[in-house]
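Here's the structure, in structure tokens; my notes come after.
Of the protein chains in this complex, all but one are displayed in their positions.
Labels run A and B following the written order; every chain starts at residue 1.
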Amino acid sequence: MAKYLIKRVALALVSLFLVCFITFFTMNAIPGGPFNGEKAKSAAVMQVLNERYGLDKPVGEQFFNYLKNILHGDFGVSLKTGRDIATTIGESFKVSAKIGLLAILVALIFGIILGAIAALNRNKWPDRVIIFFVTLFTAMPSFVMASFLLLIFCIQLEWVPVWSTNNPSYVLPVLALSLSPMAYITRLTKTSMLDVLGQDYIRTARAKGVAHWKVIFVHALRNSLIPVITYVGPLTASILTGSLVIEKIFTIGGLGSKFVDSITNRDYTMIMGTTIFLAFIMILMNLVSDILYKIVDPRIKLD
Amino acid sequence: MAKNFDIPTPKKRLLSLQMDPKKFEPATDAEKRQQDVMAESTTFFRDGMRRLMQNPLAVMSMVILLLVILMMIFAPLFVPYGYEEMITVNGVRDPAAANLAPFHYSALEQQYIDQGGKIFPHIMGTDELSRDYFIRVVYGTRVSFLVGVFASLMVLIIGVLYGAVSGYAGGRVDLWMMRIVDIIYSLPDLLIIILLAVVFKESLDFSQIPIFANLGTNMVSMFIVFGLLYWVGMARLVRGQILTIKENEYVLAAKSIGASAKRIIQKHIIPNIVSVIIIMTAQEIPAAIFTESYLSFIGLGVALPMPSLGSLANAARSGMQSYPWKLVFPSVMIILIVLAFNLIGDALRDAFDPKLRK
Partner (left out) sequence: MSEQKIRKINVRVANPKPHRASSDHPVLSVENLHTSFITDSGEVKAVNGVSFNLDAGKILGVVGESGSGKSVTAYSILQILDQNGRIVDGDIKFKGKSLLEYGPKEMDAFRGNNCSIIFQDPMTSLNPVFTVGYQMNEALKLHTKYNTTKLATERSIQLLEMVGVNEPEKRLKQYPFELSGGMRQRVMIAMALACEPDILIADEPTTALDVTIQAQILELMKDLQKKLGMAIILITHDLGVIASMCDEIIVMYGGRVCERGTAEDIFYRPAHEYTKGLLKSIPNTDNMKERLVPIAGTPINLLNMPKGCAFCPRCENALKICLEEVPEELMMPDGHFAACWMNLKNEYEKEHGKEVS
């Protein structure tokens, strides 16, 4: 177990380093990139940049300075606004995190429940209905889903108000963000459960005289959830990337929309900072997911 | 005497049964074979294709895809509008022809028709720059489709080669090749794609090369990015297949009865690997289309004025209240194509994966 842990953590660190590396050097390769002076910038910004990154030093050293600063929580300064990036990220992420966490919970809870219902009613109407929607939703990109939801519920039916910071309405964004992953989790749970229900040890439990509901909810579910738990990592990644478009569509001022804006505005330092931050979260969640898997499945406990 | 049963009527003594002596002649082999109804054994592929064709959803999806492809190829031949061309009536630009609903005409166009002229109807209306929307959607579909197919092809080629080499070589070569795969696999791909797309957009310029001029720099950069990142899943899969097959007993068995290596590979290894690869590729195409439309939506996709379904959907947001159809058409196209590929992919897996036989 320890050996596995070390391997996984090492891999995560390597990935994070690679991301920083790619981010830094690609952004710098752009003419007018973050730190070179081909594009005219305001004197104040140039001064700050010079102080922090030593722009006259060789690129490699600049990179290490950048890394050092990141480790201290200093992500630099936005090229457009001059504001401290770390603060911006911190503030805007609060909103995104709230929506994201809700979306993860909704996707997991409903996904598992629906998947179990589908598995237990195989080929009967609940299964068919669920599978129909699952197939449909996995074919819908999140921006399509979000746009439709906005169109129908916000604009045409006016059931839900438009998002504003004073009057945040979480229903639609969370729904739009969670429907696609929920569909995937539903299918995953269903397949996993069907697989488990066909196993010999379920037959043993029945043969012992264990009540039907207990066989399903105790003996089968524990085993069925194992693949779902390993999906938590990719789930987080999908929610994070989905938030970029969701926030844009619902005009929510979260980290996602700030990221998209920085792309459109060519705010390279902001792009770098946000990318590294988001990458960190994704890599962390993948690591957590892998570790959770090893904990939950006792077969791997002793290694 | 055995007594482990209880039969209502007493067992008959043998000869009290009235039997026709003729029936006690031996049965011929032909008669026996008639009795024995066995499934005809077919080859792996024929069996799988048969099952695929019996799946109504799969057949429907294939029909839909075929229709879409036909539309993609032939629509521009019938529709007299270009995708970046503003509507002109009688040679005069008609800015009032913007944002027309499907099958509507602008005032100028209506005038022209009343005077006896013929105007090809705007099947999907027009966009905010008075360009025919239908043809734009068609071109957008082309882009998405092409990206999807070519990206998957690249994934296929690179992934299969890499995985095959790694699996076949084994040992330390395999170990290190897989380590690289692990690292790439753990990178958050969408973020990297975004980064690289941004970079390429700014710094590279493929418009000099004739083939790429139309597609735009972004498209090419997208291909590059796909080629760099997305092959890892396929590589892992192929390597896994090769490893299991290398160790699999039936290869040993074939070897032990003197089959040559070529025969082993042909009859045993290839069908297994090929079916797995096909299934995965069928799942890659919709994923690539998804990614392309996502990037286009953010603004990192193909360069304007070449439309992509994603960028069309994005542009439609601003007029959503008044012109909802502008959002609906490209979105529905995306859903249709991705759904069709998904269903075919699922059906392929059901048809060709022997472990899933009911």
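Structure notes:
Assume contacts are C-beta pairs under 8 Å (C-beta built on N, C-alpha and C of every residue); 3 or more make two chains touch, one makes a residue touch a chain.
Note that this is a predicted model, so its numbers are computed, not measured.
The chain we do not see here touches A, B in the full complex. Annotation: of A:Lys7, A:Arg83 or A:Arg203, A:Arg203 touches the absent chain (contact as defined above). When the missing chain is restored to the complex, the residue among A:Ser192, A:Asn223, A:Ser238 or A:Ser289 that touches it is A:Asn223.
The missing chain lies against chain A, touching residues 122, 198-212, 219, 222-223, 296-299, 301-302.
Where chain B meets the omitted chain, the residues involved are 1-7, 11-15, 17, 19-27, 31-33, 35-39, 358.
By definition in this document, only the chains that are shown with their structure count from here on.
Chain A and chain B have centres, each the mean of its CA atoms, that are 25 Å apart. Every residue of chain A that touches chain B in the complex is listed here, in rising order: 11-12, 14-15, 18-19, 22-23, 26-27, 29-32, 135-136, 138-144, 147-148, 150-151, 155-156, 237, 241, 244-245, 248-249, 260, 263-264, 266, 271, 275, 278-279, 282-283, 286. For chain B in complex with chain A, the residues that touch the partner chain are 182-183, 186-188, 190-192, 194-196, 198-199, 202-203, 286, 290, 293-294, 297-300, 310, 313-314, 316-317, 320-321, 324, 327, 331, 334-335, 338-339, 342-343.
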